[in-house]
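This is the structure I have questions about; it appears just below.
Apart from one protein chain that is not included, each protein chain of the complex appears where it belongs.
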Amino acid sequence: MRALRALAAGLALGLAAAGAAEIAPGERRSGYDDMGPQTRAMQDDDSANPGMFWVLDGQALWSRKEGAAQKSCADCHGGAEAGMKGVSARHPAIDAARAKPVDIEERINICRAGRQQAAPLARESKELLALTAYIARQSRGQPVSIALDAQTRSFIAQGAAIWNRRQGQLNLSCANCHDDNWGRKLAGAGVPQAHPTGYPVYRLEWQTLGSLQRRLRNCMTGMRAEAYEYGSEEFAALELYLMARAQGMAMDAPGVRP
Amino acid sequence: MARALINVPAKAARGEIIEIKTLIQHPMETGFRVGYNGAMIPRDIISNFVCAYNGVEIFRAELSSAIASNPFLTFTTVAAESGEITFKWTGDNGFEAIETAGITVA
Partner (left out) sequence: MKPLIQPSRIQPSRRRFMAGAAGAAALQIVTSRGASATPEAMRAEITRVTGGAPVRSGKVALDIPQLVENGNTVSMAVSVESPMTPADHVKAIHVFNEKNPQPQVISMYLGPRAGRAAVSTRIKLADTQKIIAIAQMSDGSFWSGSADVIVTIAACLEDL
């Protein structure tokens, strides 16, 4: 098995230039699959999953009238249970007016600016986490479904380039850990394949809920690289690549992760 | 106001042992962490939890800084009679939260 994997890693390295250093679809494992039984139990039971606090807050925010327009999310979208089903599984998605990918956080702020005439919510703010958790909860069990048209593919390729680029003082790429060494240990902690199916997640390390971008910034700090800014184009492309890489996997937000 | 999630079966048979799960939103700041400015972040924890069944205490806990954020507690009780189960958390900085769950015992 190990020899096979080493061989596979070697092959992948050889093919890296062609952008094929990917995990075979049959070998993909979510972060949930890699967790211990206690952490899984914490996610499985809504009354034991602290991420549900944000979901409940998000549910309250969904019907709160906001901004100069005095409109709530529900005024346009109706009930989130039906209207938001699968939406987080499709993001990041290309915004036609901007001709670039936007994640669900930015999508919410676009709505706030255009429809509610309200100030944008700050990244990692309690309110934005609550809304993204509530919206993502409606996609639980839905397959990741990134549109794979030509325009999206060009941004996926941009994200893949960031993923495979060595950076930081340790000269590591994301792929060095998550494509080539998943299932092994780093500082005693398991290296996951890094499929973002559960975001926003309640991370045990944080003892709170956080976005995928916060998690990516943690990784970059670990690599001793300068982290991209919240809301940057690099993060949008990287998030898009990660979701495309997890295409078809089941969403499980709000996830619990170590 | 802190949110709390209580899991108590709505119905139970008389004499049945039921499991009660409680989860409450709280940072459980230990008092042993150093902040960005180099100063200790003051302790802010829930230190006491009491559960009463129709006014009679059935479970109590004294929590320390070693309890994880968003404290989770599970315990059991014998379903004795229909009525109310109340939950009360108290802690630093005057923290107090009370929740109630109804139970029908037949």
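The first chain written gets the first letter, and so on, giving A and B; residue counts start at 1 in each chain.
One rule holds for everything that comes next: contacts are C-beta pairs under 8 Å (C-beta built on N, C-alpha and C of every residue); 3 or more make two chains touch, one makes a residue touch a chain.
The shown structure was predicted, so the numbers you read here are calculated from the model rather than taken from an experiment.
Asker: Among the options A:47, A:145, A:167 or A:181, which residue touches the chain absent from this view?
Answerer: Of the listed residues, the one touching the omitted chain is A:181.
Asker: Taking the entire complex into account, which one of A:55, A:172, A:201 or A:246 touches the absent chain?
Answerer: Here the residue in touch with the unshown chain is A:172.
Asker: When the complex is taken as a whole, what residues of subunit A touch the one chain not shown?
Answerer: These residues touch the chain not displayed: 35-39, 41-42, 170-172, 176-177, 180-181, 186-191, 204-207, 214, 217-219, 221-224, 258.
Asker: Contacts of subunit B with the missing chain: which residues?
Answerer: Residue positions of subunit B that touch the missing chain: 17, 28, 30, 32-34, 36, 53, 56, 58-69, 71-78, 80.
Basically, only the chains that are shown with their structure count from here on.
Asker: Spell out the part of subunit A that touches subunit B in their complex, as residue ranges.
Answerer: 45-48, 50, 52-53, 56-57, 207-208
Asker: Over in the complex, which subunit B residues touch subunit A? Could you list them?
Answerer: Residue positions touching the partner: 3, 5-7, 21, 23, 25, 27-28, 68-70, 72.
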